[in-house]
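For this depiction, one protein chain was excluded, whereas all remaining protein chains were kept in their positions.
Showing chain A:
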Amino acid sequence: MALAAFGQLNLEEPPPIWGSRSVDCFEKLEQIGEGTYGQVYMAKEIKTGEIVALKKIRMDNEREGFPITAIREIKILKKLHHENVIQLKEIVTSPGRDRDDQGKPDNNKYKGGIYMVFEYMDHDLTGLADRPGLRFTVPQIKCYMKQLLTGLHYCHVNQVLHRDIKGSNLLIDNEGNLKLADFGLARSFSHDHSGNLTNRVITLWYRPPELLLGATKYGPAIDMWSVGCIFAELLHAKPILPGKNEQEQLNKIFELCGSPDENIWPGVSKMPWYNNFKPARPLKRRVREFFRHFDRHALELLEKMLVLDPSQRISAKDALDAEYFWTDPLPCDPKSLPTYESSHEFQTKKKRQQQRQNEEAAKRQKVQHPPQQHSRLPPLQHGGQSHAAPHWPAGPNHPTNNAPPQVPAGPSHHFYGKPRGPPGPNRYPPSGNQSGGYNQSRGGYSSGSYPPQGRGAPYVAGPRGPSGGGYGVGPPNYTQGGQYGGSGSSGRGQNPRNQQYGWQQ
């Protein structure tokens, strides 16, 4: 055979063996995420029956072909293999339609979409925390925090900054495992070569002071600030720094952590935006005062995370050594955590089936072995089957929930960016913090990773209402997506992904 002519490509055959498989290897079960970025589906691999999440990479409007952000995300995910980091299983392509617009046969196998295949996760942390009536226990919070720090430490050791740590990007499965997800803003960094990086990253409420002050050289400490915010949020049962814009965000930070000066943060006065944002009068650090209801070790650790000067902020590794994780009550075993009912009819059925099998297996085992004692199991830990929200021992600040009555199997279900039911009442006690007017789509698999398109601004202030009925009942209402996707008008740029990051570092 002769050589191919100039411009000729083998577009009529599917990718060769070893290349990407076709999306037809999966059966889409239902759409579980919808955002301006594209769609996320729950799907079943036909050959193995395994349940996965398919995240479509948005390609239209991409004049520069396959998005560089997606390339970055794929490169990073392919090199990360850790039990606390979401696993990218493979990438599959859709051949697209076999007829063109005029109805003529079209054999080009490369017109369709490209999907990232992830392991399927049932919940995300924000979604779980939002469940009405649900309180995390102390061992449970320690367990999640430990996993979060372990996963993040792994990323940092592998020179990856996540750059969007927040509750909705922390996925949780029904075995209590927590995994970092959504590496759409993540970046490799190296210690020796530190070029300029964009400071328009991390969702506003979790964004550290150095980024808000314009730093373009930064490191793993930025993720640790976010971890501190999440930690406090778990203990406090509401977001601790819900700013509406950069200015307000910094004010809130300074009100809590004091205002920075050259003593506590050498070099701060040389930060690009320091003069625009420095507080009018010095403020005292009040972390201990604000969170005096936290236990001693929790407070001690939090103090080390919410340090203004990034160079003095605790690292993930050191945080794992904190007393907090080594004093009673100890973090529980993920497997001992309760499972939460999910809303999909399909999943419910499958789970019941499994539960039956487990029970039978357990019965058989019981005959052979005396039951094991799990000393740290929180009460009602096996309660996931018949009721969604186990009754957690009410903590000191049990949220008063003024949520509307829930569907019995109140789905915490998450958050692949699924528009969550009508913006409902806040899970938190009514307070000035509530900013429920904003829309957002969240979720680990989904968070519109790929520019260009805005997402509901300010991106951070989402309806924290029950994630409820949205898609537990009947087929999902896809048209809802518009309601959420189109809300970018109030965007003030808080959503890092509102910008064209395509060519930025």
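Assume contacts are C-beta pairs under 8 Å (C-beta built on N, C-alpha and C of every residue); 3 or more make two chains touch, one makes a residue touch a chain; residues count from 1.
Here, contacts and distances are computed from a predicted model.
A chain of the complex is left out here; the name its UniProt entry carries, from "Cyclin family protein", "EKC/KEOPS complex subunit BUD32", "Coiled-coil-helix-coiled-coil-helix domain-containing 1" or "Centromere protein I", is "Cyclin family protein". Check A:7, A:49 or A:105 against the missing chain and you find that the one touching it is A:7. Screening A:74, A:264 or A:283 for touch with the missing chain picks out A:74. The chain omitted from view is touched by exactly one of A:44, A:82 or A:111, namely A:111.
By the touch criterion stated above, the residues of chain A touching the omitted chain are 1-11, 13, 15-16, 18-20, 63-66, 68, 71, 74-75, 78-79, 88-91, 93, 108, 110-111, 114, 502-503, 505.
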